[in-house]
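The structure that follows is given in the form of structure tokens.
With one protein chain held back, the other chains of the complex are shown just where they sit.
Order of writing sets the chain letters: A, B and C. Residues in each chain are counted from 1.
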Amino acid sequence: MERKTRVAIVGSTGYGGVELIRLLQNHPKAEITSVISSSSAGAALEEGFPHLTGVMDRPLDGVNAEEMAQRADVVFAATPSGVSAKLVPELLAEGLKVIDLSGDFRLKDGAEYEQWYKHPAPPAKLLEQAVYGLCEVFGDRVKEAGFISNPGCYPTATLLGLIPALQAGWIDPGSLIIDAKSGVSGAGRGTSLQVHYAEINENFKAYKLNKHQHIPEIEQALGEIAGEPVTITFTTQLVPMTRGIMATCYAKMKGNYNEQEFIDLYRNYYTGRPYVRIRGAGIWPATKEVAGSNYCDIGFAADPRTGRITIVSVIDNLVKGAAGQAIQNLNLMMGWEETLGLGCTPVYP
Amino acid sequence: MERKTRVAIVGSTGYGGVELIRLLQNHPKAEITSVISSSSAGAALEEGFPHLTGVMDRPLDGVNAEEMAQRADVVFAATPSGVSAKLVPELLAEGLKVIDLSGDFRLKDGAEYEQWYKHPAPPAKLLEQAVYGLCEVFGDRVKEAGFISNPGCYPTATLLGLIPALQAGWIDPGSLIIDAKSGVSGAGRGTSLQVHYAEINENFKAYKLNKHQHIPEIEQALGEIAGEPVTITFTTQLVPMTRGIMATCYAKMKGNYNEQEFIDLYRNYYTGRPYVRIRGAGIWPATKEVAGSNYCDIGFAADPRTGRITIVSVIDNLVKGAAGQAIQNLNLMMGWEETLGLGCTPVYP
Amino acid sequence: MERKTRVAIVGSTGYGGVELIRLLQNHPKAEITSVISSSSAGAALEEGFPHLTGVMDRPLDGVNAEEMAQRADVVFAATPSGVSAKLVPELLAEGLKVIDLSGDFRLKDGAEYEQWYKHPAPPAKLLEQAVYGLCEVFGDRVKEAGFISNPGCYPTATLLGLIPALQAGWIDPGSLIIDAKSGVSGAGRGTSLQVHYAEINENFKAYKLNKHQHIPEIEQALGEIAGEPVTITFTTQLVPMTRGIMATCYAKMKGNYNEQEFIDLYRNYYTGRPYVRIRGAGIWPATKEVAGSNYCDIGFAADPRTGRITIVSVIDNLVKGAAGQAIQNLNLMMGWEETLGLGCTPVYP
Partner (left out) sequence: MERKTRVAIVGSTGYGGVELIRLLQNHPKAEITSVISSSSAGAALEEGFPHLTGVMDRPLDGVNAEEMAQRADVVFAATPSGVSAKLVPELLAEGLKVIDLSGDFRLKDGAEYEQWYKHPAPPAKLLEQAVYGLCEVFGDRVKEAGFISNPGCYPTATLLGLIPALQAGWIDPGSLIIDAKSGVSGAGRGTSLQVHYAEINENFKAYKLNKHQHIPEIEQALGEIAGEPVTITFTTQLVPMTRGIMATCYAKMKGNYNEQEFIDLYRNYYTGRPYVRIRGAGIWPATKEVAGSNYCDIGFAADPRTGRITIVSVIDNLVKGAAGQAIQNLNLMMGWEETLGLGCTPVYP
């Protein structure tokens, strides 16, 4: 029997970390050999996460690059922005393959990183080296990579929704407005008044309008596709639910396209990509239809009255928007079948 | 002591009806003399609504215009579209003042009504006669009226958010995109898979993109303000919560305005209007901040990068979007103080 | 015009405090003359609570007993346990009437207080002086009082549900089991993992089984009614909702009573008490039926198979379980009509 690839997860006590643990249970070629937490080293994971009792009984390890290199072949860094910037260079220096889930290596321009993230940027060489792991678009680069920067949750939903039309030249790059909505798990497990149940429940709220740090990441990828700088209007909003993102994207059409033409364009673009599903005409996806799964579902409304196209794109922010896409990147990077460990049918209802 | 004005409520077993009953409990000049339901006549209201036990113990009356004329001075018609079209002419013929909460008398153009509502339009004369009761904008007309068509929930949030800027000429009428979200009570109390708890909970879904029957109502009012036809892109979405609407409105600015200028413009426009509150710069309202109350709260994000303004407008769909605004219309129509019976502070959390 | 009674609210930035502010807006004989917060003195209340913009624009005062005595006649202390123990003696020394919403003065036995609350007990003399303000049971004492200890949320629902049957001798005091459920606002506005939205949503959890500090308060009142010590089994559980408590109470019947007999007994006991409503046979109250209101609704299931009675009692934890009952106590203490300021019909749905 073939030896499994050994993976370590840094940030195992965050929501991204435990989701990696959940999904990797069913991965036939990878096994978790270390779960790591800077804050809880030595404790049992099940103390904070009783749902993992009997699933992952390994005690938490501390953060130590050298030890990781002994225990693992690949590291998932499910660490906060700012932390990855310091840790990942050490991991790469140890010869580890790295999939980083933070935002630290997504922007190619360090100055832009510092402007939006308010942290010192990682070394330019590493920003250059990191491959932006949007599998359905940049999968060919991922296959050659040893260091992957996993896309953010909002960018994943937005980019998968916009890129085929933008690449086809069907929409005006100067007209893009994205009205995005997220479940609360996207804010992480840290405590604050902003995630207090009584403040969120029965409430819909907008935050960080045009200020969210995912904006430059989206503009960078759209700009590469469009071949020109792209500037977007981007609204982020919190939905009283735990999981799910919907990006409702608006654009001016550059021709008189109808819905079916968009559907055909997208189905063609995503041919052979198992995790993007295009809805038929007059049907739009809902976040629950992808909950717990690695799918991104997309639907369209083309309005001849205004000449605008509305594109609705949904994902589970913790799966396709984080842990699931990270595993998809692992699979591509290792030359495995893209779907390994990702056979998680949406949990409905 | 002055005799109170007698009001009847048709459609007392719908959500709009019971909200009228809740709010009118504290009205000093109006008293409910008849609660009416076509489906449940003779039954006690508390059978279907135990929360009203001891609050409104009157048995439900049947729908009879002549009886209403004997029992009441004013009728609130909280009836579905199509039903009001038939009932209201009878009520007016009896000499009753009418505040209609359905969509049947909101459009001036009967042909447009039939296109969007799929019912035969009411008589053109009545469409003409009905005053569109958006109090903060058309309050002067309401004061002269005896027959008021109460605005829809989506239009109320949208119009209060857009009109001051549109009237000032600060935004391009051809650029308007409204991304609207509503709690589930907006769908009414009828049963269907679409409002099944397990289908809605932990779910965010889009529906009727560019097809919602509130679109022509919004375009009609915006067109009147702009002095030219206005066509909008309008997305409706269901939030897993019971009450609340947010209209996130996007427009191209016709000048280089900043947030504070918008704030000042709106505060000036709404001076003396107690139910519109304008947030300060960098703050946006959340739906819970108006829950159970008659407020419409508005905030802004002006983006110099794109030249667009984002306007966030929230209401409680059952209060400012239905029963509360109906009572506000009653007050204006009767020449009373605008705030009578509406001292319902938001219920928070 | 009669001068209104001036009231101050200490703890105005907690959920109990803002609920007092909401309800007192409609009180005809009381006016808020000071809103007080130890942590936010000097700030505007609307900074933390935008829903109060235009409702309560007064800046927050600091905690100073002497100043309160100048500004107010009555103080509501909506302060945490431990804080009231220190503050209330100062307020009483200034000659203020006090209604304390903390648990500090509910137990007559200081030793028991220290055992359950883990704080030093207030002076025995004050524990003796404090009148336990369960209005429907001890209202006569409240009318004579100047210092009231407002009952806890769980005790209010439980005691109103059990006392009539216990006093009538229909149930065995040694058989009492209370399975209680609460919305999350009962935990207050402080932040912790326990109230993180993503941990609470889609979750039902038990906590502090047989250890909740409300247990001795319930046992003390039941013991007084029964004329003998009463020991209960008490389970507290968190429901994924903001407001509402249900106490499901189980007892062995001491005779062969049916539901209608219980209904009659309770309706008789609560005759003339506007805030307790007894459901008919085969109907049980739900928490939403009292949301936002001062009602306690009660229903019964008598089981001849087991000889047990199940009593279901619901309240809004922030109204009847806190701010509403505090105002009801104010009304009784001042000799006013019991219902002043409490005309808040349940908000449904």
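The rule is simple: a contact is a pair of C-beta atoms (placed from the backbone, for glycine too) under 8 Å apart; a residue touches a chain by one contact, two chains touch by 3 or more.
In this text the structure is predicted, and so the values were computed from the model without any measurement.
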Which of the chains on display does the removed chain touch in the whole complex? A, B, C
For the full complex, which residue in A:210, A:242 or A:306 touches the chain that was left out? A:242
Which residue of B:43, B:93, B:124 or B:198 touches the chain not shown here: B:198
Can you say which of A:216, A:292 or A:307 touches the chain missing from this structure? A:292
Decide which residue listed in C:241, C:265 or C:296 touches the omitted chain of the complex. C:241
Residue-wise, where is chain B in contact with the chain that is not depicted? 15, 183-185, 189, 191-193, 195-198, 200-202, 240-242
Under the stated touch rule, tell me which residues of chain C contact the chain that is not displayed. 177, 179, 181, 183, 198-199, 201-207, 209-210, 231-233, 235, 237, 239-244, 246, 248, 250, 284-288, 291, 299, 301, 303, 305-306, 308, 310, 312, 314, 349
For the chain that got dropped from the picture, name the residues of chain A it touches. 15, 18, 21-22, 25-26, 49-55, 185, 201-202, 242-243, 274, 277, 279, 283, 285-286, 288-293, 295, 297, 343, 345-349
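FYI, only the chains that are shown with their structure count from here on.
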Interchain centroid distance [CA atoms averaged], chain A/chain C, Å: 46
Chain centre separation in whole Å, for chain B relative to chain A (CA means): 39
Mark out which residues of chain C touch at least two other chains, giving numbers and ranges. 15, 185, 201-202, 242
